[in-house]
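What follows is a single structure, written as structure tokens, with notes after it.
The other protein chains are all here in position, but one chain of the complex has been omitted.
The block that comes next holds chain A.
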Amino acid sequence: MTELRIAAVGDIHLGEDVRGQYRKHLEGIEERADVFMLTGDLTRHGTLEEGRLVAEELRGLPVPTIAVLGNHDYHSDLQYEIAAALRDAGVIVLHDDGVVIQCGEVKLGVAGGKGFGGGYAGKCASEFGEREIKNFVAHTRYIAEAWKVALKEMTADLKVVLSHYSPVKETLEGEPHEIYPFLGSYLLAEAVDTAGADLILHGHAHKGSEKGMTPGGIRVRNVALPVIGRAYAVYCLGENGHC
């Protein structure tokens, strides 16, 4: 197995006023990376017009492109239509499932979806009390279980998890502590630690920090555009991590 170069970004929040501007930065991406991954919040308001605009920005890229959606992409209740527009443009869109693709000599498994909130171990919501709280936590628990199953079922040389919400607190440093429960959940990390993966990528926390790790030792990277400050970050995975 050789190494794999992953270009990743989230929270590009494209709208009509910036049409074409992000695409410029993707010129030559095939020289830098073997695969491109997007961690959600591709639109601002989750309208179909914005979804189609994003699809056009990503259409026909020379490397496989895999995306999940974020909370902004769900805002207009058109997440499935947006996902369909992206798929029409050749983007693989994950909704709490997984895919295995061949990247050169590497069989790459990618699992994930939007993720959700709830907070972190010791300071989180529980499935107790009002139905609304139970539904909130159960939604995250359902997602985490789906990711665990997807990861366990795939056979691949390398496994990457794509999420919008964060599985760990470390990559939220810089955000107000009071909103941590709305930025992610430890249940996501617990599921991935149980099933095993080589890297977790997420976005959502614009004021957070780039680097973190799950309790099980899996590297986590917050690739929200305001955090990485560039069109995409590139991570090299493999036996030696050399590109």
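One rule holds in what follows: a contact is a pair of C-beta atoms (placed from the backbone, for glycine too) under 8 Å apart; a residue touches a chain by one contact, two chains touch by 3 or more; residues count from 1.
Rule of thumb we're sticking to: contacts and distances are computed from a predicted model.
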Name per UniProt, for the chain absent here [options: "Phosphate transport system permease protein", "Cation:proton antiporter", "BON domain protein" or "Thiamine pyrophosphate enzyme domain protein TPP-binding"]: "BON domain protein"
Of A:Arg44, A:His95 or A:His139, the one touching the omitted chain in the full complex: A:Arg44
Identified contact with the non-displayed chain, of A:Leu48, A:Val100, A:Cys124 or A:Val234: A:Val234
On chain A, residues whose C-beta touches the chain left out of the figure: 5, 7, 12-15, 17-18, 21-22, 25, 29, 32, 44-45, 72, 75, 198-199, 206-207, 219, 221, 225-226, 229-243
